[in-house]
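Complex shown without one protein chain; remaining protein chains in place.
Our next item is chain A:
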Amino acid sequence: MSAATLSASGNQNRWIGRVAIYGLLILFAILYLMPLFVMLVTSFKTMDEIQNGNMLSLPQAPTLDPWFKAWGETCVGLTCAGIKGYFWNSLKMVVPAVAISTILGALNGYVLTKWRFPGHTLVFGLMLFACFIPFQSVLLPMATILGSLGRFGMALQDQIGMTLGFGNPTVNLVIVHVIYGLGFTTLFFRNYYEAFPNELVRAAQVDGASFFQIFRRIMLPNSLPIIVVTVIYQFTNIWNDFLFASAYAGSGESMPMTVALNNVVNTSTGVVEYNVNMAAAMIAAMPTLLVYIVAGRYFVRGLMAGAVKG
C-alpha cells in the first residue's frame, strides 16, 4: 500500500469519527432542547391551534396573550390575579436568602482559612456534612423550629405590638434557605480563600486593618469569581426549590413562584390552558436563565479557580 492511500484512509477514518461525534452531540442537543422548544412555541399559540395542530409546529398566528394572561389573570387556586404576586414573593425570598448565605459563606471561608483555630478542620467537615443532608430529613425538625419561632412572634405581637418578622412565611423560607445553603457557600469560599495569599492578610494586619476591615477591603473585592459562582448556585437552587416552599409557605399570600406554578397547572376546573401554563412556566424559569446569561462566563472560571487548589 502506498503512502498516499494510507493517509487517505486515515483522513477517511477521521472524517467518520468527526461525523459520529458531531452527529451524537447534535442529536442530544436536540433531545435536550426539545421540551424548551415545545414550551416556547406553545406559549405563543392560541388554544384553537394547540387543540387542532401539531405540538412541534411553529405558531401560525403568534400571540402574546397567554403571557399577559399568565402574568395578570390566570387563577392560582381560588384567586385569579395571575402569577405576578407570586413572582415578587419569590424575589422577596430569594434576594435576601442569596445575599445572607453568600455573605455568611464568605465570612466562614475567611475564618476557616485565614484565622485558623484548633479544630478548624472538624468544623469545616461538619459544615460539609450539611451539603449531604437530604432535604426531606430536615422537613419535620425545621417545621418544629419554625413553629416555635411563630409562637415567639405571636408573643412579641402581644407584648410590643409587632412580630419583627418571626413567623412570617417569607422570613421562615429565608431562614431555611440560609441555613441549608450555608454548607455549600462555605465550601465554595473556603476553597477559594485557601488559594488566596496569606501575605495579603498579614500585610493588611501590619497596616492596622481590623478583622472586618480586612474582610471588606481585601477579601471581598478580590472574590468576584467565587461570589458569582455562589450567587448563581444559590439563586438557582432557592428559586427552583419546591419542597421547602410548599411545606412552609404552601398556601396563602406568601406562596413562592414554584408552588404557584404548580397550582396554576393543577387547576381542575375548566379547560386546561396549555399556552398560559407554558407562559407561566417560562416566566418562572426566566430569572435563573437571566442570571446564567449575565454571569455565566464567570461560573466556569470560578468553579475552576476553586478546583485547581484547595
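Remarks
Throughout what follows, contacts are C-beta pairs under 8 Å (C-beta built on N, C-alpha and C of every residue); 3 or more make two chains touch, one makes a residue touch a chain; residues count from 1.
Methods note: contacts and distances are computed from a predicted model.
Set against the options "Putative membrane protein", "Cation:proton antiporter", "Spore gernimation protein KB" or "Sugar ABC transporter ATP-binding protein", the UniProt name belonging to the omitted chain is "Sugar ABC transporter ATP-binding protein".
For the chain missing from the display, the contacting residue among A:208, A:252 or A:270 is A:208, taking the whole complex into account.
Taking the whole complex into account, chain A touches the unshown chain at residues 197, 199-200, 202-210, 213, 217-218, 221-222.
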